[in-house]
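A short worksheet on the structure shown next.
Shown here: the complex without one of its protein chains, the others still in place.
Going in written order, the chains are labelled A, B and C, and every chain counts its residues from 1.
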Amino acid sequence: MQLTLWTYEGPTHVGAMRVAAAMDGVHYVLHAPQGDTYADLLFTMIERADRRPPVTYTTFAARDLGGDTAALFKTAVRDAYERFRPEVMLVGASCTGELIQDDPGGLARALGLPIPVIALDLPSYQRKENWAAAETFYALVRGLAVEAPRDEHGPSCNILGPTALGFRHRDDVREVRGLLERLGVRVNVVAPLGATPAALARLGEARFNVVLYPEIAGTAARYLQKRFGQPSTRTVPIGVAATRAFVDEVLALAGIAPDAAEPACNLPWYSRSVDATYLTGKRVLVFGDATHAIAAARVAASELGFDVVGLGSYSREFGRELREAALGYGLEALISDDSLEVEQRIAELRPDLVLGTQMERHVAKRLGIPCAVISAPVHVQDFPARYSPQMGFEGANVLFDSWVHPLMMGLEEHLLGMFREDDEFSPDAPASHLGAEAHSRSLEVAGVDAAAWAPEAERELRRVPVFVRGRARRNTEAYARDRGRALITVETLYEAKAHHAR
Amino acid sequence: MQLTLWTYEGPTHVGAMRVAAAMDGVHYVLHAPQGDTYADLLFTMIERADRRPPVTYTTFAARDLGGDTAALFKTAVRDAYERFRPEVMLVGASCTGELIQDDPGGLARALGLPIPVIALDLPSYQRKENWAAAETFYALVRGLAVEAPRDEHGPSCNILGPTALGFRHRDDVREVRGLLERLGVRVNVVAPLGATPAALARLGEARFNVVLYPEIAGTAARYLQKRFGQPSTRTVPIGVAATRAFVDEVLALAGIAPDAAEPACNLPWYSRSVDATYLTGKRVLVFGDATHAIAAARVAASELGFDVVGLGSYSREFGRELREAALGYGLEALISDDSLEVEQRIAELRPDLVLGTQMERHVAKRLGIPCAVISAPVHVQDFPARYSPQMGFEGANVLFDSWVHPLMMGLEEHLLGMFREDDEFSPDAPASHLGAEAHSRSLEVAGVDAAAWAPEAERELRRVPVFVRGRARRNTEAYARDRGRALITVETLYEAKAHHAR
Amino acid sequence: MGGWRREPGRVSASLALTRSAAAGCAVAEQAPLRAAEAAPLHESEVAPLREGEIPPLREREVAPLRESDVTPLRERGQREVFCGLTGIVWLHRAMPDAFFLVVGSRTCAHLLQSAAGVMIFAEPRFATAIIEERDLAGRADMNDELDRVVTRLLERRPEIRLLFLVGSCPSEVIKLDLGRAAARLAQRTLPATRVLAYSGSGLETTFTQGEDACLAALVPELACSDSPALLVAGALPDVIEAQFRATFAALGIGQVHFLPPRRATALPPVGPHTRLLLAQPFLAETARLLEARGARRIAAAFPFGEEGTTAWFSAAAAAFGVQPDRRDAVLAPGQARARAAVGRQRERLAGRSVFLFPDSQLEIPFARFLSRELGMRLVEVGTPYLHRQHLAEELALLPAGTRLSEGQDVDRQLDRCRAARPDLVVCGLGLANPLEAEGITTKWSIELLFSPVHGYEQAGDLAGLFARPMLRRALLDGALAPAAPVAA
Partner (left out) sequence: MGGWRREPGRVSASLALTRSAAAGCAVAEQAPLRAAEAAPLHESEVAPLREGEIPPLREREVAPLRESDVTPLRERGQREVFCGLTGIVWLHRAMPDAFFLVVGSRTCAHLLQSAAGVMIFAEPRFATAIIEERDLAGRADMNDELDRVVTRLLERRPEIRLLFLVGSCPSEVIKLDLGRAAARLAQRTLPATRVLAYSGSGLETTFTQGEDACLAALVPELACSDSPALLVAGALPDVIEAQFRATFAALGIGQVHFLPPRRATALPPVGPHTRLLLAQPFLAETARLLEARGARRIAAAFPFGEEGTTAWFSAAAAAFGVQPDRRDAVLAPGQARARAAVGRQRERLAGRSVFLFPDSQLEIPFARFLSRELGMRLVEVGTPYLHRQHLAEELALLPAGTRLSEGQDVDRQLDRCRAARPDLVVCGLGLANPLEAEGITTKWSIELLFSPVHGYEQAGDLAGLFARPMLRRALLDGALAPAAPVAA
């Protein structure tokens, strides 16, 4: 058993739903008890979907367990087919359904529906949402893709990975499609998002696959490589440098030469503009799914000039990639799906900026640290009305704004404080854009195990601008601790400052 | 004399600079003392311009006033021409230069430069930035536009108004240009932003003018109407409904029929999505330049379902339009360039949301009220890296996100508070996304002239969720005041509640 | 694993048995016996309406529902409802020193963080002990695992005074005996922390029945008392409880207790002189157990809207012998305020039609309010479960011919809804936006549970919750054509 307050990933059947709900012409019958229908609201409320996800639940109850739940399931499949007339039927069980072992695949096939029925075996007690989405997409691709003539209308590719409830998938697809078309590469099929079963059948017509989200499309792409010999892109185009590398990779795979000017992008100039100098060396902790976390760390370090002090992910399946990426910053990757552990790490490292999920945003808010969201799990805020890709050149612009804004707000607070207080007003007022608890908490955390502060040193510390005071306190305490000093004097404060000067 | 803490508009010569800096091939020689060069940093820092504004300042000093400042000016003009070789020279004086009455136009013309020299007469002690930008643009248009054959390559228009340092002008132009081209209307010239003097000469080739910013392009557009008979658009396409009306207007002016599907826009659906229900009737105060304020009020009321409780502008030139718009909401327009007066109005009205300039954002922050910025004066934050138009369909998406986000953060605080405190923790902690002073201030303001609260009524009030407690207090106090009650009891609280129920 | 099929009702029974020992009170001893016999909540028989305790009502404009009308459409099919775990979202707020530990799957954890419509990731007073493969495969002893998890939890949150182990669908199917586990753990954690168990599984509970199960688990813990007292059952926001206390005090009703109490260490007593007043219509099991402990229920309409609130207080007043004069004097100001506040919304809603999907069992009281105080036409009133006895006074106030439905086949219900095209649909979050996209105005129902809507002072707010979506649609329709996906 694992004690869980909040989860980064949902259960496996939600992963399957993300694929089914992304597509047209697919229906998913889920053997599940009453209450599991809550998953519908993820789509209708978080993503504001204008239709119910194409899922039928058997919603068996206690009274049914004594009876024939298998019959209930068969009825549900038959009724769903009659009502929705899908091109493909997915069948499976939720965690409770799995325990009653009714064999949804066998039951559904026995009905002899005139459409393909794909049974999903998604072990709920071992696996999680993203793995299941990958498995579901793979099952659909394997079940539906057929041999087809290649590149009939010029060099073409498929875009694989975007699903319902994906973090900015809608806009990433638009951005990457635009990029590919500008390069002269035709987009054969985008899947699962917006694809029909008939479109999946045509996957083989493309020369290569663009894998936007390896967590979801990796398995299917490897299968397509094996089955049709289609190579896949390896670069996820997040950030300017990666987008350029992605373009090079695409041109090589498509066997064409560049023929268009690079689209305008503000990130490089904005990052060099002198108002961005203050970003240099800001200590940033990154946590998210593997793809977004690894990419964010890279962009943070090399395109914004941040200092990556922490890198982690809940995507255990990508442990090797994460450890490798972290090593590049001299770090050990934090691979965990325990949000308490991540919170602990943030509290210890006290970065200047957190790039994380909605969970880290809230943790950072409590700790008084600026934060931007880079990854699922998604919240309604992660489906803005405006065009907000993470990928490509416009995606790089979005990253710049989203990551710099919280820091800029911090700077504004600093300046506001300068104007407002000047000693006589409460100098310890926390930054107003951060949590109200920020200040008290930061002192509290800093105080653990710390040497005592001499009154004049405490006074001197209060002269340090509030914006950097927390770090000055922590650096000094760490310095004193490392040297076994019990009392922190003004001299200690300045010794520590000289020691930490970079 | 007018006591001024902060100004909404800069001096007149800055208005002229915004036009000059927007164009290529124009140079502006400004008779101005040392120190007036500060204006350069508006362009290089706020807008992150990658070149200096094309302005030469004479930077006369005290010692020059005894000597020949006219000679200094002539030298500056001659040197500037030699160094920069512009196609057109603008000459004028800043506020101090105006006082020494050297006649920049006459002096410059006397030099006999081989290019047009346009003298700007921009009275610094009567007028302000936007008026001067309009006047400068008009002077350039009048000086440069020539008769030309109309519509040689199909129905075409000019886009007039965008300048340097404009609020989202860069992106509005891109959005509106895309919209026009989609409709089959060719864009002949965009001016002043990105135009050359040669392009201004070709203005007459278009069938009509699209006036994006009446504050800046109005004068020139009226001149073009008179001189070439070019009609202008009257609708500023901010918001979905206005964009649709703008499209209709353009089609009529171009004399063509619609031939393309309307671009996708998320605002209508997002605004109808049930998670937006809570936006209904939120009390909003709007302040900005006339164009943006009038448009924002309209979008707020009819596309987001807000209740417009205040509408104002610092654009005195558009007083009639503002008063008319305000009447539509049963309001009297606040027309003022005194930021203290605007602050006072916000404090009195205590809206749920302020849509204003950066100044109102700061006022709102101090008062604990969510705010979004809709208008100049610009700040570096108003030049985001990402595509952020205010106009057109994507502009409507941007408005939705920008205006709803502050409210959503407020709601989040409410929920966070619910989870966090439940009585035993400080129930009066201010919302952490707002100013630290928010709470104390709101109580303070509410307490002025108010009746006394009986202890049990005060206790009852503290049971009201913190999110709406401020309003409950104000409504109750207003109710008690109107009825001459000296003591507020629990009954008074609930009478007021029933009275204010909507 | 096929052997994990369970007998219905088994777990709650064992829980009740376990708890009764702790309470140690003569009347309570009998409760578990009845609990063990209880049919599942969905299937209680229809009791005849009791007329005696209905308070006198003023003349209303709509003919009342006759008993013969109460033949709800019963449906079996996909039920688009929450399970009882969802109640934790408000229960943990009602009892700030309690903690809810769901023993279940990743699905349960995911439901809890999604159900409230918000994910704010503050450290909450609920969590899930997620059962893993090694637990199921027997590689780990599940009771040891549970002990380990609870130990870690209590170390981290020593302020917890009451820990609920909450059963889920998986824990029920694998027959994990949480009642026994609670008793075992309590031996270690008492007196600091009490440990109780109840089931919020979707196999047994629908949405608000989770609260019923939770409160029912508290009943055996209540001390015995012979003093006359009023016990108000149902979790209420603090502000409502305060208002109700004030009104009861004004009526002269002395001892008033609330279940749940604000502090788990201050459980109310119960006994033969306890009069039970339900503040919520979904407390079947709680009421049954309290009655088994000697409490006598005061039958009444529920305190929603002016009429319901008046009926509810009047019933209590009658039960406690309050003089009608005094009753009227105490209630009159609140009545007037409620009528004024509701009246303003009535202008918007009168004559409009409404369709309520089954959700919280609050549908029938709300339908009564919508119909009688706001003048709306009831197209269909769905309820996940119809407790005829507790709702007798409500049913009597519904207009004749009202179409009731119990249970659900969501697709067929949607067909009926689309055919009727009501002016307003009250439904869950999974249905609201899809209906909006079809041009049908909706009020999402969970907000009705999360907002303070009981009593006079909130009658206007309750009306406003229904009116706001219609107001919004009217506002937006002026400027924006109904939303429709448009080609890019």
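Assorted remarks:
Throughout what follows, a contact is a pair of C-beta atoms (placed from the backbone, for glycine too) under 8 Å apart; a residue touches a chain by one contact, two chains touch by 3 or more.
Predicted, not measured: the structure shown is a model, and the values here were computed from it.
Note on the chain not shown: across the whole complex it touches A, B.
Residue B:Asp36 is the one among B:Asp36, B:Glu249 or B:Glu477 that touches the chain not shown. One of A:Leu113, A:Leu251 or A:Val464 touches the chain omitted from the figure, and that residue is A:Val464. Of the residues in subunit A, those that touch the hidden partner chain are 239-241, 261-265, 267-269, 271-277, 279-281, 301-303, 305, 412, 415-416, 418-420, 422-424, 460, 463-464, 490-491, 494-495, 497-499, 501-502. Taking the complete complex into account, residues 1-7, 9-11, 13-14, 33-42, 44-46, 48-52, 56-63, 65-66, 76, 79, 83, 94-96, 99-101, 123-126, 128, 339, 358-359, 361-363, 366, 377, 379 of subunit B touch the chain not shown.
Here is the rule we go by: only the chains that are shown with their structure count from here on.
The leading chain pair by number of C-beta pairs in contact is A-C. Averaging Cα coordinates per chain places subunit A and subunit B 36 Å apart.
With each centre defined as the average position of its C-alpha atoms, the distance from subunit B to subunit C rounds to 50 Å. Of all residues in subunit A, those that touch two or more other chains are 45, 48, 50, 362.
In subunit C, 117, 120, 122, 124, 429, 432-433, 436-437, 483, 485 are the positions where the chain touches two or more neighbouring chains simultaneously.
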